[in-house]
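Part of the complex only, each chain left as placed.
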Amino acid sequence: MEMGLIGLGRMGGNMAQRIRRAGHTVIGYDRDPELSDVGSLQELVDRLESPRVVWVMVPAGGPTQSVVDELARLLSPGDTVVDGGNSRWTDDEKHAEQLAAGGVGFVDAGVSGGVWGLQNGYALMVGGDREHVERLHPIFEALKPEGPYGYVHAGKVGAGHFAKMVHNGIEYAMMQAYAEGWELLESVDSVTSVREVFRSWQEGTVIRSWLLDLAVDALDEDEHLEKLRGYAEDSGEGRWTVEAAIDHAVPLPAITASLFARFASRQEDSTQMKMIAALRKQFGGHAVESAD
Amino acid sequence: MEMGLIGLGRMGGNMAQRIRRAGHTVIGYDRDPELSDVGSLQELVDRLESPRVVWVMVPAGGPTQSVVDELARLLSPGDTVVDGGNSRWTDDEKHAEQLAAGGVGFVDAGVSGGVWGLQNGYALMVGGDREHVERLHPIFEALKPEGPYGYVHAGKVGAGHFAKMVHNGIEYAMMQAYAEGWELLESVDSVTSVREVFRSWQEGTVIRSWLLDLAVDALDEDEHLEKLRGYAEDSGEGRWTVEAAIDHAVPLPAITASLFARFASRQEDSTQMKMIAALRKQFGGHAVESAD
């Protein structure tokens, strides 16, 4: 089938490649003319035959909103928009309503796979009405990994991004689990090769996983990770996961601890620990360290 | 080769089977005469040819200590004892010293694999001096999974159990990660099948793992886990992991949160939350719930 794809960055570009390989036609649009097949969104829409499918793959928030605004203006009844970016699930309902006003369908698709997706397939978590989702099956088939897994119609509009967001929240805590274990092993003298311990865990253990395989790859490149700073960004979904948990009064201690560990990793000096130091000095005359 | 195996419960019994399948001779001793090949530890020792290898597979703490005490009395210089139970790494040094006094070697082996080990092999994390560890290679080969993984000589005496303990600590936090994500997904209306979301994650995602596969199996048996209580025991290693972290001043927020969640799950009513309720009532006149 034929589709438009807006946003041809690392993620969108690879996805376009994988969809084309499966025999579909992708007309891509990107602000960067070097990457783009068409000169404008208008041209993209003109080139697609009705009923159109347009997949949006741009950063969440403002950029996605602009594209949705423009598509709401350009598209026709019967067309379908897919938001495959990392939008917050709460935006999906707004976008669905906005597009529905013009008879345009909306599907949200959480996409996992990173730099490995082109080769192995992308895991897809999809939300939306059945009629809109079904139109897109050929594309989803092209993107997903082979085999019975890697694709789910998770529920109503927003459910796709919600499921992807929770996936990322789980990912945070799993990464933190390995990281904590690694630091503890590195801290004791009796264990002579933490890397080999990690490697051995890749079979026969309860904690074997793809992330563990990646950890071993990383340790093979740099056994004690001395080339890296202990500094980690977060990309939004972890924060939203905690916020969603708060909305639903669900306790998320491990995922939240993982998010906070990232926040702390980015502070040159800890503001809150200055207060701890100040209080210890006040009540106990404990020695403190002065800022250089 | 030939070895003695003390403790023929679910774990020890299966291990004996796997070792025998590989062509070795296992003489087993258990307090239960129905399971035991010999009538006493003395008889076990008499039946083995010098230099002997005796693998201890009994509960950590008192039971392991009794067996080590008796073996220290019965064995001869050049023999080797393996503790394959879940002993705390701090006990290993004591046992090694106690046995070394009589010229007996000591190896600690953390064993992972649970009910799946008989078929798939057991992951082994081993600590001890090279000379003692090397003698045991044929047995380790028999127990471990096929392929390059599943076995590591982690370091000095104690390193095997330490590595296994950290493995379990990581396991706690990974399980907690999936559990938190599952509860959050179950709490929202828009996601119509959490089980299918979990199933889809088995390929193409960052969080695919053996534990995830097991989660899907569990959900296939009971989609909303309605037949289970939210109640989880802990088996010691999680606690020791946190204690080891405290000894080394390593922050373990996610693993510790996972341990505490288990503690809380076992309380009929939360003592600490009674105090929270009492304070809210005192300062705010907030309504509280009385114990029925």
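Letters A and B mark the chains in the order given here, with residues in each chain numbered from 1 onward.
Here is the rule we use: a contact is a pair of C-beta atoms (placed from the backbone, for glycine too) under 8 Å apart; a residue touches a chain by one contact, two chains touch by 3 or more.
Bear in mind the structure is a predicted one, so any value in this text is a computation, not a measurement.
Tell me how many copies the full complex contains, given that 2 of them appear here.
4
In this section, only the chains that are shown with their structure count from here on.
Determine the centre-to-centre distance between subunit A and subunit B, using the mean Cα coordinates as centres, and give it in whole Å.
33
Please output the residues of subunit B touching subunit A within their complex, sorted ascending.
Going by the criterion above, the answer is residues 89, 112-114, 117, 120-125, 127, 144-145, 147, 149-159, 162-163, 166-174, 176-178, 180-181, 183-185, 187-193, 196-197, 199-212, 241, 244-245, 248, 250-255, 257-258, 260-261.
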